[in-house]
Structure formats: C-alpha cells, structure tokens
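Take this structure, written in structure tokens, and hold onto it; I'll ask about it next.
With one protein chain withheld, the remaining protein chains of the complex are depicted in position.
Each chain gets a letter, A, B and C, in the order it is written, and its residues are counted from 1.
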Amino acid sequence: MSGNSIGKLFTVTSFGESHGPAIGCIVDGCPPGMVLTEADLQEDLDRRKPGTSRHTTQRREADEVKILSGVFEGKTTGTPIGLLIENTDQRSKDYSKIADTFRPGHADYSYQHKYGTRDYRGGGRSSARETAMRVAAGGIAKKYLKEQEGIEIRGYLSQLGPIKIEKVDWSIIDSNPFFCPDADKVAEMEAYMDALRKEGESIGARIEVVASNVPPGLGEPIFDRLDADLAHALMSINAVKGVEIGDGFDCIDSKGTQFRDEITPDGFLSNHAGGILGGISSGQQITAAIALKPTSSLRLPGRSINLRGEAIDVVTEGRHDPCVGIRATPIAEAMMAIVIMDHLLRHRAQNINVQSGLPVLR
Amino acid sequence: MSGNSIGKLFTVTSFGESHGPAIGCIVDGCPPGMVLTEADLQEDLDRRKPGTSRHTTQRREADEVKILSGVFEGKTTGTPIGLLIENTDQRSKDYSKIADTFRPGHADYSYQHKYGTRDYRGGGRSSARETAMRVAAGGIAKKYLKEQEGIEIRGYLSQLGPIKIEKVDWSIIDSNPFFCPDADKVAEMEAYMDALRKEGESIGARIEVVASNVPPGLGEPIFDRLDADLAHALMSINAVKGVEIGDGFDCIDSKGTQFRDEITPDGFLSNHAGGILGGISSGQQITAAIALKPTSSLRLPGRSINLRGEAIDVVTEGRHDPCVGIRATPIAEAMMAIVIMDHLLRHRAQNINVQSGLPVLR
Amino acid sequence: MSGNSIGKLFTVTSFGESHGPAIGCIVDGCPPGMVLTEADLQEDLDRRKPGTSRHTTQRREADEVKILSGVFEGKTTGTPIGLLIENTDQRSKDYSKIADTFRPGHADYSYQHKYGTRDYRGGGRSSARETAMRVAAGGIAKKYLKEQEGIEIRGYLSQLGPIKIEKVDWSIIDSNPFFCPDADKVAEMEAYMDALRKEGESIGARIEVVASNVPPGLGEPIFDRLDADLAHALMSINAVKGVEIGDGFDCIDSKGTQFRDEITPDGFLSNHAGGILGGISSGQQITAAIALKPTSSLRLPGRSINLRGEAIDVVTEGRHDPCVGIRATPIAEAMMAIVIMDHLLRHRAQNINVQSGLPVLR
Partner (left out) sequence: MSGNSIGKLFTVTSFGESHGPAIGCIVDGCPPGMVLTEADLQEDLDRRKPGTSRHTTQRREADEVKILSGVFEGKTTGTPIGLLIENTDQRSKDYSKIADTFRPGHADYSYQHKYGTRDYRGGGRSSARETAMRVAAGGIAKKYLKEQEGIEIRGYLSQLGPIKIEKVDWSIIDSNPFFCPDADKVAEMEAYMDALRKEGESIGARIEVVASNVPPGLGEPIFDRLDADLAHALMSINAVKGVEIGDGFDCIDSKGTQFRDEITPDGFLSNHAGGILGGISSGQQITAAIALKPTSSLRLPGRSINLRGEAIDVVTEGRHDPCVGIRATPIAEAMMAIVIMDHLLRHRAQNINVQSGLPVLR
C-alpha cells in the first residue's frame, strides 16, 4: 500500500505538487447511491481556501474541484471517485532563489536526503496545498456520515499563540477568519495577527475536532484503534506536532476515580476518554485536539546551508500564512471524517449482524 | 490488511487473550542473516514483566518467549518469525464476578457494542497483556536497527502523576522500578505509589522515547509520515491519550524564529521538531512523548450498568497496576522500533540508490 | 502488508517451516458469534494429512490443530484466531545430505538467491507442509460461508497424469485416496500410481473447485476481481502452474454466441464464464481449475550444482508424494473459501444496503 494513501476500505490516494499543473486524489470505497455534486465539496474547500482574509497567504487559488469519475446521474456509483483541482496562481519566480538552499524548519533538507532531488517550487509535494485534496475527499466522507448515520464532525480554533478561547459558540465559527468559537476573542486575535505580520513572525495554534452521534462499536482493539488511526490521520497534517484524545495530556496528573467515566442507565457522567474506550467508540462525542507549529517561512533571515553544505542566510519571500493553524480546522475535520468513515465500513464488514443487547448511551 | 497487524514491510500481527492458553505474534519482513536467540528478546520482556516490584500488579508471569520459526542455526532466514508466550498465572476465578458487568473506563462497554460478546476474563483481548508480544517483536527491530544502522532506541518515565523529573541520567533508568532517569525523584515516587496503593487509587504518567543515529530520509511526505506512523503506533498502546513529537503542544505559543531549527555546516542549532521535518527524519534525535491515563481498575466502587442496562456499583478486585505507565517504557520503545524498522525497509525499497549530496548533520 | 498474509478483511498470516517445532497461522477478521471447535477444522486437516494411503508420502503427522485465541465459551469473539500445529515426525537426518546442494525443480536455488540462506530441512518454508495451515484457516471460512450464507465449496481430482475422469459423483470423492469423483477410474489410478512408484517417477494432476450458492455481487471490477483474487490464491498453492475460471483456455477457440451465457427469467442457459462476470459473482456456480506439476523430489538422479557452483547429481531420498496433486483438493477448497469469505466481508462493507431490484438467477 502506497505512502500517499490513507484508509483501508475508504481509501484516499493523493497526488500533486504546489506548482505543478494540478493536484488531485482518488477516493475509493464510497458506497453507491449517494447524491454528490461538486458543490457539496466546494463548501469546505472554500473554508480552507487561501486569500480569504488578510491573515492568510495572499496566494489566490480558485480551488475549484472537478469530479472526474464515480458519479453518474448525480449519484455515486461505488466506483472510485477521481477529484482534480487545477493550480492557477503559481508564480514560480518567487521561489527560484531557493532552488539550492534548504529552508530551516522545512522539509527541504530531509527531502533532499530521501529523494536526492525535489520540486523546490513552493515546497513541491510537501506544500500544505496538498491538503486541499484531503478537504475534498473528507467532504465525501462527511456527507455520507451525516446523511446515513447522522454523524456530525466539526472543529474550531481553541488557541492562537497565547490567546486561549473561553467558550464554544458553534454558531460563530464560520463568521470569523479564525474558526474561533469565542466572540470575545476575535478582536484580540485580529490585533495579534496584525502585529505578528508587521514583525515578520509566525505563531502556532491549537485546533479541536469533535464527532457527534458516532455509533458505539467503531474501531479495533489493538493496532487499528480508532484513536490510533485518528492520531495517525491528524499527525499527518502539515505542521502538526501533537495529538490528544479526550483530556489528552491532562490525564497524567489525574486519579483513576476522577478519570474513569462512570456510567448510569441515563448515560455517561463525564467524557474524559474522548468517546473512545479500548480503541473502540463508546457512543459519546469523540474529541481530539492538535497542536500546529508556527510556519518556518519567514522574511526574517534564518541560518542554514546550501546544496554545497555552505553556511547561508535564508530569507523566505513570497506569500505565506503567518499562522498555518488558522486554515487547519477544515483539514482536521476532513481527516477525522475519513478515519470514522473507514471504520464505519470496517464495522459493517465484520460486525454488521451484531446485537449488543445494550442501550446506546451518550 | 488486518486490524491486528502493524507495519507494511516489517509487519507484526498479534493474537491472544489475557486468560487464553497463550499469546503470540508473527513478525514478517525481518531481513535474513541476523543472529537471533530467545535471550535477545527476553531482556526487554523482563523489563516489562509484572510482579517485579510492589508497585506493579502481583500477577506472576514468566513471560518466556519461544521462537517457533524464521530462525535456523541461530540466524534469521527472512521467513516469518513466529513468537509464542504461554499464559501461566491466570486465576480466572478472580474475574468471574464481572462476567455481565461493564467496568467504567474500560473497553467492556464499547467491546460489547462492537462484538456482542467478549472474553471478560482479565479484559480478554484488550488486556495490556497483549503488549508483551509488542515488546518481543520490537526486540527484533531494536536488535536489527542497533546492529545494522547503529540506531539506538531508549525511553524513560518523565512524569508520575504530579512528580516531574528534572534531569535525565540514562545510567540509572533500569536500576529503579519506574524507569526514572532522575535519581533524586525515585524515593519520592516510591512514597507516592505506596500512598496511592493504600488509598486504592491509580494515577497517570508520561513517557519519553528517543531514537538516536537514525539516518536522514526515513519517512514519507503525506500520509505515512514518520511522525504520523509513530503517533499511530504510540497511541495504539493501552491507556495512551496523547502523543507529542519534539516540543509537541509547546509549539502552540512559540514563534517561528524560535521554533525553526536553524542549520549550520556543523549541525542543527536546536531540535524543537523532534528529528522529523515534513514527515521525514532529519538525522537528529527523534523524540516523542506519550501520556498514559490512570487505570480504571480500582477497588473503590464506581457506578456502571450491567448487561440488562441496570445501575450497579463496580468494585474491581484482582491484581492491577496502580500506574500502568510504570511498565510502559519498554512498550513505547518497542513501538518506536517497529515503526523506524518499517520505514528503514521502505526507504531501501524506493530510495536505496539515492545520493543526496548533503552532509549528515546531527 | 506482509508476503505471508492473504486477504484484506479476512486475513490469514502463516508461519513455520517443515522441520521447525511448529507451524501456525493467525486468522484475523472472522465475525464474532460463530460456534467453532478444533474438531471443525480437524476434518479437512485429516483429508489433507499425509500417510493415509500408500499413494502419498509416508511421513506421519498427527496434524492436530490447537486454537490458541479468538474463541471463548465455544464461539468466535471477533478477535484474531491463533492456530498451531506441532511438527512431530521430522527426521532431520533424512535431509542433512542436501544441505549444500540445490535440487532441480525446487525452490532451493531461487531461495538461496533471495535470502542467501535457507532452512534446507525438508524444504523449510517452501515445504507443502505449510499448506496445513491454509486448510485449517480455510476451514473457518468454509464453516462461516456454509452456515451464514449457504455457500458450499467442494473440489475433486479431474485428471491424474493421462487419466481423465468422465463423470462427477460427489458422493464418492472422500471414499477413495484421490478425491476422484469417477468410480470407474479409481482402480486405474491405483494401478498407475503403483507403477509410477516402482519407476521412481512423479506425475502431475488437475483439480477442479466449485462454489455453490454464492450470492451475486461479490468481487470488484478492476484489480481485486473475484477471479483475479482466486487466481492469486490458487496459484499460490505449491506446484500449481495454471489456473482457469469457467471454461478457461477453451475460450480461445470459442465464438461469442457460444460463449456468452444467455439469460432468461428462469435462469442462465449456460455457465462458460464460471460464475464470474466482470470480476463480480453472477450467482451461478463459481468454477475454477488448477494444474499441479509433478514433484521434483525423485530418487532418480538429476543434474544440478552445489553451493560452490560445481556440477553434481542429486538423488532425493526421504518421503515424498509421487503426485502432489493427490492431496491438493482440500487445499484448493480452502484457498477458494478464504477468497470468497474475504469478498463477502468486503461486499458488506461497501454495499450492505444495496437493493439490486433484480432476481437472483442460477
């Protein structure tokens, strides 16, 4: 199985570089009979799209997705869905300077060691541009999960550098450029980002993703645990350095009586575990969080080496996100949707006839 | 590919329940010609083994591993290595009470929804007992990485509940029951654990794992990133709720100039990224951390339901680890070894002939 | 995914050498709740077992399978099923002579090139002994398919060297040592085999396998076609050199009007396609045939080379099947069962809710 595929039954395989003619992916395993149009996928693509506010890269990409196969007369056929997005605003010249230099904190150096060559234009394959295909593919999973199982997957920015949100109002998330759920923090974030941009700096962020109405019983007990597959999928997003399920690292200083989520006939009394017990969904909300590092593409010079191993100063011109976390919310939602979709299909395969005899508690 | 397998080229597939006749695994993909004896694997198994101090479960398991295939005249043959450990100290009676009850915080409830049935003895398949096979399989990877590539993988306990270590002295890790690298904290941990045991409580922990001398270029740029695969493997360990690579969640409030690891001809100036750039090893130390929750198996009663959905109080008798994190260090080392081994083989497959033209920096 | 595994959702991973302590496998993906005992698997193992007539190798193996996991209180739990068979009658001395020689027509030479080493005792990993685990694993699939779907999988010997059967009487297949369905040919086969044994020669054979009551719709249209996966599984049996689906090679000189299986409301008018159309089951009987070469292990000397590349004469002492095809029928049944089981689970995953609106025709 190839390194550019994810999922065993709902499989997404992607291709494409930042400055090639196009990026694309193949979504294999989507059940037949679901109504699907390009508009269904465009919505999340537009949420991720650059250039929608002054706080993200000014690169302008239409990010218009085309469905090339797997849909007939408006419905999925069960055959692979080919998706394509053409690259329109490339400006290779911006990047020509760094052809033989290695930007600190970027994949340039490790790439050169792996492949002995690289498409240096805009990071090539390691550009966050590739995540557009994840969002498109995840949109298919999201739609299926919503329509067939009532599963909803939503995310938000919970921290921007030093600024932590204090409340979650789902209704405002898409009405500000940060996917911030706390109306009182938006202005502060705006100001922080403006100052950061002047400074030429970048900053990290924290994103939360939540899946509701997931049926209990999805996952596997050992390696392909639902939480392990989520960790894999979320850590595979550019710039992510940490993943938490439920309370995550707060569990270290918790005691067993506090942390174990007690159960009553009316439901669970808490959800420290984040909706996953022993690698299998419990029916509670599945909650995960990720930490995204600050981008290393800065106009402030950084020390590095060139292809000849000589010391150089690297200044990254061009258009970059001062906080890559800002656009990451739809990507994290997409990855969670792909993982849950994959496990839903796996569950049907092995356990479709199972009667648990237990109530479904939330 | 089955849910009980991990790795694409170095593949470990495990089987076995806590109270069945035996547990075992198949290690497929180990190169031929490596000297391998049961003693090579027993060392780490003994580090993980229960009952070695008063701070772990008193269940006594010899955990003697047998090599059933794949080794001939003392060397690996390249064919699958079958490993088996017999269960000797089972005491099923300890568990019969909970046959139709669901322990809060355990896999019991989610298991019942997935399978409609479960081997309730000692958690059956979801028992941490299964991790013995991971340690045995990981021992093969560790030995190969050490001998063939000079790669060393070591871990330690960095936090036990509220007690954080302040220094890392590798020489003392195996000379205390906690894998604690800070001699000044051992007594404190002893006292804390004694009190905890009296209380009937359990506590969480934090483990760090480090891989040294990993060649640059291992990993993949998109889904099968080295960090993503590490996150998957580490999150698949029982009780783990969070995974960090390098600085992990500290990156949220870091600025780009601080976080990007600058490069000089003499080497990197820092390692915030944890030795992985763009999903590919940089040649620096690979550092990861995990958070383990407190076990939910307590003699202090917890509210739950039974198979009929009725409210009950659950008291867990039997022998349990008050801190499952204490024995997790060898398991985390094993999982990291399996992932790095898998990517080493994948690297050879695609990139064996690559000349990067770059110096290897640490 | 490892080279010793087959199946994506119903996955069998095997290990073990002819003269090691034991052979075994892990069956992952069996649905929970099926009654399963060792006796269920022993039946086919005994059909495959050597030494049951003078026409097969006189090696005596009890071939007693142990279920080590995945079954609790007599039923499958949905967790991996570990199976083990101990090697009892090994006689390594028989083989010591050929330690540094390469038997013509055997894997010895290609093995040495692949691994640079091999367990030369009885062919080591490439011994047909490994097929015992396939039969045991296939027995689980066979039982599930029979009980849950009414699918029956049966095979027979259709040709032994020059002797072709002329009719198929299912009732006599297990009452003669050849799995021959034509009572009139059994004596002829007995005589032929006796003469062959005196001569010191070996001979090839042809086996047919048939699956009945397979629901229409199992398979995939492109690479993972049901026929392609059957070809893979059947060609993976030791000594198989050819695979046919339906009429197989007879299709070359057939015309379209003869070959296309016409359909009426009462059913198909023929089954030249062997129950598979476009890689997907049609609901008709699935029919496949395999050709097995004569074994190369003969007491008649054969020219070869030794480890130093010198010309030598190889005489294979020890106990061998003069016609490996004789014992292959249960193995072919098992491989077909594993493939159909895998596709049944895959079908449930993606298409469980499909309503075709068509009658099921046979």
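In the analysis below, contacts are C-beta pairs under 8 Å (C-beta built on N, C-alpha and C of every residue); 3 or more make two chains touch, one makes a residue touch a chain.
Note that the structure is predicted; figures quoted are calculated from it, not measured.
Taking the full complex into account, find the residue in C:Pro21, C:Gly51 or C:Gly204 that is in contact with the omitted chain.
Selected residue, touching the omitted chain: C:Gly204.
Of A:Pro21, A:Pro162, A:Gly309 or A:Gly357, which sits in contact with the chain we cannot see?
Missing-chain contact among the listed residues: A:Pro21.
Could you tell which one of C:Asp28, C:Asp63, C:Asp182 or C:Glu244 touches the chain left off the display?
C:Glu244
Just checking the interface: what residues of chain B touch the absent partner chain?
Counting over the whole complex, chain B touches the hidden chain at residues 1, 8-9, 29-33, 78-79, 221, 345-346, 348-354.
Tell me, which residues in chain A touch the chain that this view leaves out?
Touch with the absent chain occurs at residues 1-5, 7-9, 11, 13-17, 20-24, 26, 28-29, 32-33, 66, 68-70, 72, 75, 77-82, 84, 114-119, 124-125.
For chain C, which residues reach the chain that was dropped from this view?
The missing chain touches chain C at positions 1, 3-6, 8, 14, 102, 104-116, 125-126, 130, 159, 161-162, 201-206, 215-225, 227-236, 238, 240-257, 259-265, 269, 272-274, 276-283, 291-298, 300, 302-305, 307, 309-311, 346-347, 351, 354-361.
In the analysis below, only the chains that are shown with their structure count from here on.
Shortest hop count from chain A to chain C along touching chains?
The fewest touching-chain steps linking chain A to chain C number 1.
If chain A and chain B share one sequence, what is the angle of the rotation that overlays their CA atoms, in steps of 5 degrees?
It is a rotation of 180 degrees, to the nearest 5.
Taking the mean of the CA coordinates per chain, how far is chain A from chain C in Å?
45
Distance between chain A and chain B based on Cα centroids, please, to the nearest Å.
26
Between chain B and chain C, tell me the centre distance in angstrom, where each centre is the average of that chain's C-alpha atoms.
Centres of chain B and chain C (C-alpha means) sit 38 Å apart.
Give me the residue numbers in chain A that touch at least two other chains, ranges are fine.
1, 8, 221, 346, 351, 354
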